[in-house]
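Heads up: the structure comes next, in structure tokens.
What you see is the complex with one protein chain gone and the rest in place.
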Amino acid sequence: MESLHVETIAVLTSGGDAPGMNPCIRAVVRTALSKSLRVIGVREGYTGLVQGDMQNLQARDVGGILQAGGTVLGTSRCMEFLEKKGQREAIRNIHEAGIDAMVVIGGDGSMRGARVLAEEGIQVVGLPGSIDNDMWGTNMSIGTDTAMNTIQDAIDKLRDTASSHRRAFVVETMGRNCGYLAVMAGLVAGAEMVLIPEEDVSVEEVAAAVEASYIRGKTHAIIIVAEGASIRATTLTEKLNQMDVGFKTRVTILGHIQRGGRPSAFDRLLATRLGVAAVEHILDGATDVMLGLDGRLIVPVQLAEVVAKTRQANLDYYEMCRMLAH
Amino acid sequence: MESLHVETIAVLTSGGDAPGMNPCIRAVVRTALSKSLRVIGVREGYTGLVQGDMQNLQARDVGGILQAGGTVLGTSRCMEFLEKKGQREAIRNIHEAGIDAMVVIGGDGSMRGARVLAEEGIQVVGLPGSIDNDMWGTNMSIGTDTAMNTIQDAIDKLRDTASSHRRAFVVETMGRNCGYLAVMAGLVAGAEMVLIPEEDVSVEEVAAAVEASYIRGKTHAIIIVAEGASIRATTLTEKLNQMDVGFKTRVTILGHIQRGGRPSAFDRLLATRLGVAAVEHILDGATDVMLGLDGRLIVPVQLAEVVAKTRQANLDYYEMCRMLAH
Amino acid sequence: MESLHVETIAVLTSGGDAPGMNPCIRAVVRTALSKSLRVIGVREGYTGLVQGDMQNLQARDVGGILQAGGTVLGTSRCMEFLEKKGQREAIRNIHEAGIDAMVVIGGDGSMRGARVLAEEGIQVVGLPGSIDNDMWGTNMSIGTDTAMNTIQDAIDKLRDTASSHRRAFVVETMGRNCGYLAVMAGLVAGAEMVLIPEEDVSVEEVAAAVEASYIRGKTHAIIIVAEGASIRATTLTEKLNQMDVGFKTRVTILGHIQRGGRPSAFDRLLATRLGVAAVEHILDGATDVMLGLDGRLIVPVQLAEVVAKTRQANLDYYEMCRMLAH
Partner (left out) sequence: MESLHVETIAVLTSGGDAPGMNPCIRAVVRTALSKSLRVIGVREGYTGLVQGDMQNLQARDVGGILQAGGTVLGTSRCMEFLEKKGQREAIRNIHEAGIDAMVVIGGDGSMRGARVLAEEGIQVVGLPGSIDNDMWGTNMSIGTDTAMNTIQDAIDKLRDTASSHRRAFVVETMGRNCGYLAVMAGLVAGAEMVLIPEEDVSVEEVAAAVEASYIRGKTHAIIIVAEGASIRATTLTEKLNQMDVGFKTRVTILGHIQRGGRPSAFDRLLATRLGVAAVEHILDGATDVMLGLDGRLIVPVQLAEVVAKTRQANLDYYEMCRMLAH
């Protein structure tokens, strides 16, 4: 592929924001500038493409953002871009701004958008940003490690009070389609049981697990419930309190706290490596791919494959979590 | 009052646990030992008194607990002690163990229990432990500062994602009878509006405030709802999402996270000062009092006064919060 | 005093930066705007006054700074302002900008500067910002609580490794003239010994204390050394390692880490209250005063008194720390 003519690249963040998007933007911008490219930042994801809301970025524009949560470019879930009309506007704006190649940072939906651009002949490289870690084609997405640490800290706090005052706690984590966060949180924070979209569990099974903990003499029980599990956390808590399981049960809904916070060292490193690699791959002519982490390496995966497949929680870890709770 | 005969003191933590109870226990134990007293730790609050569950404490038993959340003595809300029969058992166990004076760390209900002991002729000094800061007789209770920092950190994280992705967030804090935590959180974390038990606010007023923020061009709105407010956080969120207020609204229920965590510097200092002072006051013959923070000083307040009055949120701060949100 | 004519106030931060200066600036700006005043921000302390480097501030300019460490206005230790010539330029710039009154946030040196302005007839209110808490006229300065928590977290980490691997640790904290931070850190983080400017201690005494801990069977010893103590931390560490005190000794120099970090809840609240009160006091005609925290109240103190006196560490706490280490 011929791409020696790349002079201007644009970068956008799209979908749910994830901690680490800022270090990723910084890496894209500074790497591109070090190679004498012009860099354009698109505001609020595909919305900025459709509406032509973009600006030149200099090295200084990304100073001091390495440690900032969220994304300085803003993000959105753009409805217009799902339709032909919006896509046409976007392509027109890309050409008008003289953009030769695009870097798109975001989740599954964002990669679907990137595919649309590629099909219209735009050179595009995607980067995985998602706290849920539900994307095909990468071991870890930008933001997942920070979210894991946030959940872990919250559960560590619950255990302080639990060990003083015998209680069961139900904690709702994000994860509408994928139980990754919930299962891993169970492993690193120590849960009696984890409820995820991938596995059906009845209230009776949960009640039995909590009661078993009580009988074994544990001072508390932690149940983690992914947002997409068959029972919601509040409902489960009410039902447990109607049954006699030994402990009284309380609920915590972490909500969007899981999206925030300064990016962890792992996320800053992953985001930085991906951002640098995106520019290098663009200069090497790559397009219609997402870059992912494969072991220690950054490798390209076809966007078609990324959007066709979904990643699920590893059920080996699900079992490991239960074994270690005993 | 004659008290030169104090040779043995006991300490217990009761009611909802609060970060800082451990440094307080440590200060009581080490101060008492430095004055050649014997110290007894009572397990799980008044339950331990009723059941005679206690043990001698040495300097080493409170090593390494300065930084630990919760309470190593355990705590409970003891039903038996509310009745004459339980109280009789408790008094009997106090005498049998040779306890000359008691230190009771806890909230309003715990001070009511301390009054019972005082009325039965036991020398007792109470110390305020409550994350809600709803106790009469002290500017600050043990645990409130840590809880404030926990809430603040959570809202800081929400603002990261809010500023990237225009949203309103409803955050439920503790505070069944007292809006202190909610109002102060509003001030230090920056909320558009705070709903507390002390003030009635309608859903329409909240909706108007959120919409006004949207119109002023703010990228987000934060609404803090104390547990005891007239509307619950989840209900408010549902109603806001049914109305058109500009932003989409999401809910976070912090729950017992607010009770956990390593005690902050302020709480360790307050807890330590109170613990040291409790032993000194006991040796000076004080009884039937709670020690509180009055400005910079630790001063005794009659238990009768503490349990008769309730502290409410300062509405000046409530107004200050609204003024500063603009 | 006649001050109904105040229409424009200016705010500056000066001297060593302290966490909480940003919430203080925010409170000054938003309170002033709510009273229909014009607000000017002066850049880099007195340097900005001397050089006329200032700008109008709107409500939005202080959005999102509540949680930020440092000061968005910048700060400096300004040499020119120590001389007549620089002062003359500053006064001239104040008049030229139409400034009716000034809010100066900073430490001792900054209050000396504020006195100069007052003597030249400028209405000025000072606010105490100093992590060292060495200022006369206030119980707590903006930034001290955050610094205390930073030091505490660092020592908590040292104890983790100390309890696994028998060692003594020497930790150097800030405090050139005042041992407040070191003594309080000793209390809240649990130190065997604290070395401060106010008290002379010999290496032999430290060695004896460390050895005594070793003999008592403690797994570690923590020695806190204020910057201004008669022995420096590195020297002390070398000497201890040349002697036989049971433990091997390692040094940590916290340095400017103590100035950074997001302001704690206490500092945000103190800074906010002081900022609001500064504007109110200005409108009431106050000048040549610093506002300080006296118990729960914000009260004015004459600048002449503030700069004439110095606050020292409370030696009662120094003794309390030693007693509790046993």
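Lettered A, B and C in written order, each chain numbered from 1.
By our rule, a contact is a pair of C-beta atoms (placed from the backbone, for glycine too) under 8 Å apart; a residue touches a chain by one contact, two chains touch by 3 or more.
None of the values given here were measured: they were computed from a predicted structure.
Engineer: Give me the visible chains that the unshown chain touches, in label order.
Structural biologist: Hidden chain contacts in the full assembly come out as A, C.
Engineer: Please identify which residue in A:L82, A:L283 or A:M320 touches the non-displayed chain.
Structural biologist: From the options A:L82, A:L283 or A:M320, the contact with the absent chain belongs to A:M320.
Engineer: Of the residues listed, A:D145, A:E172 or A:E227, which one is in contact with the missing chain?
Structural biologist: A:D145
Engineer: Give the residue, chosen from C:A68, C:L82 or C:A212, that touches the chain omitted from the document.
Structural biologist: Reading the full complex, the residue touching the unseen chain is C:A68.
Engineer: With the missing chain put back, one of A:M79, A:A208 or A:A265 would touch it. Which one?
Structural biologist: Spelled out, the listed residue whose C-beta touches the missing chain is A:A265.
Engineer: Quick one: say which of A:R77, A:R115 or A:R159 touches the chain that got left out.
Structural biologist: A:R159
Engineer: Suppose we count only contacts with the excluded chain; which residues of chain C make the list?
Structural biologist: So the residues of chain C touching the unseen chain are 13, 16-17, 19, 21, 68-71, 74-76, 150, 154, 156-165, 167, 169, 234, 250-257, 259-261.
Engineer: By the contact definition given up top, give the residues of chain A that touch the hidden chain.
Structural biologist: 23, 26-27, 30-31, 33-34, 59-60, 63-64, 66-67, 139, 145, 148-149, 151-152, 156, 159, 163, 184, 187-190, 217-218, 262, 264-266, 268-269, 272, 276, 294-297, 320, 323-324, 326
Going forward, only the chains that are shown with their structure count from here on.
Engineer: What positions in chain B touch 2 or more of the other chains?
Structural biologist: Where chain B meets two or more other chains at a single residue, that happens at 156, 159, 163.
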